[in-house]
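Only a single protein chain was left out; the remaining protein chains are all shown in position.
Here is chain A:
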Amino acid sequence: MAIFTLNVNGKKQQVNVDPATPMLWVLREHLNLVGTKYGCGVAQCGACTIHLGDSAIRSCQLPVSAVGDKAVTTIEGLSENGDHPVQKAWIEHDVAQCGYCQTGQIMTAVALLKANPNATDTQIEAAMSGNICRCGTYVRIKEAVRAAASHQ
């Protein structure tokens, strides 16, 4: 066990955990930020996507010890009231079915558009194909990403 001081959603947070603990579980069970989801634990589904700095990464494969003082952003820190353009596009296009994967999808999309505000369909597909939606909402996810891109 060791104490880590993390910068999560703009706040300093201390946790006392095994250094190998993935950020996924630090967020969910130590910081009570449950918008980051467990789906596979092997970086295959994207449900646990967060931002480390500006990059979208799979928090299930990110040990807490590797985070350092880098800024961590989770879905809870994306906006004050769910009014980030990507979140708004998700609501506008009524994307979700069960909804479990959607926070991870949104985090991936936000990072994509930050890096590439004019992402083409092919680029959207390439970036979003690491996130599984078992309900099959891909057509709407793509529409929402496109819409958010044009509004940014």
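Worth pointing out:
Here is the rule we go by: contacts are C-beta pairs under 8 Å (C-beta built on N, C-alpha and C of every residue); 3 or more make two chains touch, one makes a residue touch a chain; residues count from 1.
Criterion: contacts and distances are computed from a predicted model.
A chain of the complex is left out here; the name its UniProt entry carries, from "Molybdopterin-dependent oxidoreductase", "Cytochrome c domain-containing protein", "Acyl-CoA dehydrogenase FadE17" or "ABC transporter permease", is "Molybdopterin-dependent oxidoreductase".
Note on the undisplayed chain: of the listed residues A:Leu6, A:Leu52, A:Val67 or A:Cys101, the one touching it is A:Cys101. Looking at A:Gly53, A:Gly68, A:Pro117 or A:Gly136, the residue that reaches the missing chain in the full complex is A:Gly136. By the touch criterion stated above, the residues of chain A touching the omitted chain are 1, 18, 20-22, 25, 28-30, 32-42, 44-45, 47, 74-76, 78-79, 82, 87, 90-91, 94-103, 106, 121, 124-126, 128-142.
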